[in-house]
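The structure follows.
Moving on to subunit A:
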Amino acid sequence: MEKLEIDGASIALDDEGYLEDLSQWQPAVAEHLAAQEGIELTDAHWEILYLLRDFYSRFEHSPAMRPLVKAVKLELGEDKGKSIYLMKLFPGSPAKLGALLAGLPKPDNCL
Partner candidate 1 sequence: MSETSILILMRSAPYGSSAARDALDAALTCSVFEAPVTLLFMDDAVYQLLKNQSPAGIGQKNLNAIQQSLPLYDIDRLCVDQSALSHRGLSEEQLSLPVESVDAAAIARLMAEHTHVMSF
Partner candidate 2 sequence: MILHTLNQAPSNKACLESCLEAMAPEDSLLLIEDGVYWLQPPFRDLLPAEGKLFALTPDIQARGLEIALEQQVDDAGFVELSVSHDKVVSWF
């Protein structure tokens, strides 16, 4: 099992890269995980990551793509609430990669 070492703390990841213990998340964890994916986190990334964490705290699950897009549209406006915008920030599967970087469980209802 993979481990991240951040500020002396050892953070265990499951075999898909999600945190074993969600309470260990902090912004530095997201930066490390993003770097592994070849992503440098910008403000545009962070507002989505915090939106995801807010989604999780309100609804107790990680969103699939469709509700993620809708939540972004409601919170951040029409321009950002599009899958193409999220795909640019989090290539591949924004719902999965976003949840991973935001320190959330892997979304259940993905295709």
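Note that in this section a residue touches a chain if its C-beta (ideal position, glycine included) is under 8 Å from a C-beta of that chain, and two chains touch if they have at least 3 such contacts; residues count from 1.
Selection rule: all candidates are chains of the complex that A comes from, given by their letters.
Treat the numbers as computed from the prediction; the structure is a model and nothing was measured.
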| item | value |
| --- | --- |
| Touching chain, any copy counted, for subunit A within the complex - options 1 or 2 | 1 |
| Contact footprint of candidate 1 on subunit A as seen in their complex | 55, 58-61, 63-67, 70-71, 74, 108-111 |
